[in-house]
Structures are given as C-alpha cells and as structure tokens.
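A protein chain is absent from this complex, but the other protein chains hold their places.
Moving on, here comes subunit A:
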Amino acid sequence: MKRFPKGMPASQRAVLQEQLTDIMLEVLRRNPQLHYYQGYHDVAVSLLLLVGERTAIAMLHTLSNHHLRDFMDPTMDRTKHILNYLMPILEQVDRELHDFLIRSEVGTIFALSWLITWYGHVLSEFRHTLRLYDFFLASHPLMPIYLAATIVLHREKEVRRTECDMAMVHLLLSRIPQDLPYELLIGQAQALFDRYPPPLLAKRAALQSRTSLSISTFQSFQRSTLHQRPDSVLRRITREGGCSASRRGPGEWAVASTEAPALGRGNRMVKMAVWGLSATLGAAVFAVAQTAMQWGPDVLLQLF
C-alpha cells in the first residue's frame, strides 16, 4: 500500500499489511454496529505506523466509536451532514468567497477524503499527517471541517482566480498543496472553532447537530478523558510490557504531568491538547526506538 514508507523491504510491508487488516477486523468484530468505509484504513495505517498493533487497536476502537462514528454508518447520510458545516463557516468569514463557491456549484465533496481520513489520504508527508492527528485527537469531532475551511480561506486568491466552474474549482481545491503552513492553519482552525462553535452554525444554517453521533457522544468522551491521567495509558503499557527506561524518552512525560494541572483548570480543551500531544509524543518515541532497530536510518529519514 502506498502509505507505507518508501524503501521498506517487501517482507516488512507484507507484515504491516497483515497487521493493518488485523487491527481493522478486530475493531469491526468488537463493534458490529460499525461499517468499513474506503478511507478507514488511511486512519488505521497512520496509527499502526506510529504506535504499533496493540495500541493502534485501542486507539482505533475509541476513535471509531467517537470521532469517526458518523462515517461508519451503513450509509453516508451523517457524513454528508458533517460536510454541510463547511459552507456556513466560510459564509461567516468571507461571504464573497462563499458566494463564488456556491455559484460554481462545486459542493463539498472535494473535502470528503480530508474529513473521513483526517487528511491521511491526501498528505504525502507523514510528519504533517501526524501533526494533524495530534490536533484532531485533542479536538472536537468537527475540527477537520474547521481546518478544511481554513485551507479554503488560505487559498482564497487562487480560488477567485479560477474559472467559476464546478470542474475547475473542484480540481483546484481537491489537490492540497503539500507546503501548507500547518501550524498557522491549525491555530486559525482553533480560532474559527472558538468564534463560530458548532451550535452557532447549526442554528444559523439550520443544521441539526443532534443527528450526529460523533458530536452527541463527544461530551461523554471528554468526561472520560478527564479522569485519565495524561500518561496513564502509556504508563500501563510500559508496566505491562516491561519496557526499558531508555526507550521512554526522558522528560516527555514529566513535562505533560506538571503542565496539565496548571493549564487544566477551567480549560478542558487545553488540557486535552496537552494530553493528546504528550500521548503521541511518547508513542512516537516508542515507534522511533522500535523502528530504529528494525529498519535502519535511511528509512527513518523518509518517515520523519
């Protein structure tokens, strides 16, 4: 599969391919209410490459029941519903651009793969994918749509220079430039989210947020994470696996656990961001340590 690092030996690709299938089947077996969609394995492979098979199953299980839940219905109705938030955000920020897009009849399907794969399907550099995954892990399920809005807004001039035609606008927008300033866009997406939160959009755009399972279960998801120490999952795994301290990446967890209480009071989002980031950073250290032994330096260079 294309998402495996270039230069990886065929035998290791075959192992990863098998693990990829296994983790998806395991999660689907545990959750008979969920349905596979094309794009699901873009999420699964990102997790697998980063944290390995066992943790990937746990993460995919949780994400499938929360952030990805709407995409895993038997039909696309709820997915289309989520996409429907895109235009109202644009309308709030740049009405002229919004009107241009409406006139072109481009629709929102150009952003479909962005949404349901968390951009994993369209980004060629794994480090960008990981950065966005960190962001989305610590955010509301609608955040990929807010990021889609910031990407369209960021390319406003290009869009406006294009012929106002469905095919031309779709072509332009569906090809994500690979050199986007992700840090800037992440900040802007968060700012848009704070300024135009989903309930506000739902009211203005006659969208019904109650039909989204991802959104309606987000509060309980957040509550459950409140009771979780930032590094409790990793600590448990480390204890069970008996990993040596040298693999752990000293400092990483200490930072998270001292910062979280200070920032956490009254600001759930920041707390979650720290949790998400520290968890992934810790996991990345694992992955690096493991892969370094298996693949050799040139593969690592391409990965990160």
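Operating definition for what follows: a contact is a pair of C-beta atoms (placed from the backbone, for glycine too) under 8 Å apart; a residue touches a chain by one contact, two chains touch by 3 or more; residues count from 1.
Everything below uses one rule, namely that contacts and distances are computed from a predicted model.
Candidate names were "Anaphase-promoting complex subunit 11", "Bifunctional monothiol glutaredoxin-S16", "DNA excision repair protein ERCC-8" or "Ras-related protein Rab-14", and the UniProt protein name of the unshown chain is "Ras-related protein Rab-14". When the missing chain is restored to the complex, the residue among A:Thr21, A:Gln38 or A:Ser224 that touches it is A:Gln38.
Interface note: of A:Arg54, A:Lys80, A:Arg127 or A:Arg223, the residue touching the hidden chain in the full complex is A:Lys80. Looking at A:Leu60, A:Leu112 or A:Leu137, the residue that reaches the missing chain in the full complex is A:Leu112. Checked against the full complex, the candidates A:Asp99, A:Glu163 or A:Asp194 give a single residue touching the omitted chain, namely A:Glu163.
Within the complete assembly, residues 1-3, 35, 37-39, 74-77, 80, 107, 109-110, 112-113, 116-117, 121, 161-163, 167-168, 170-171, 174-175 of subunit A touch the chain that is not shown.
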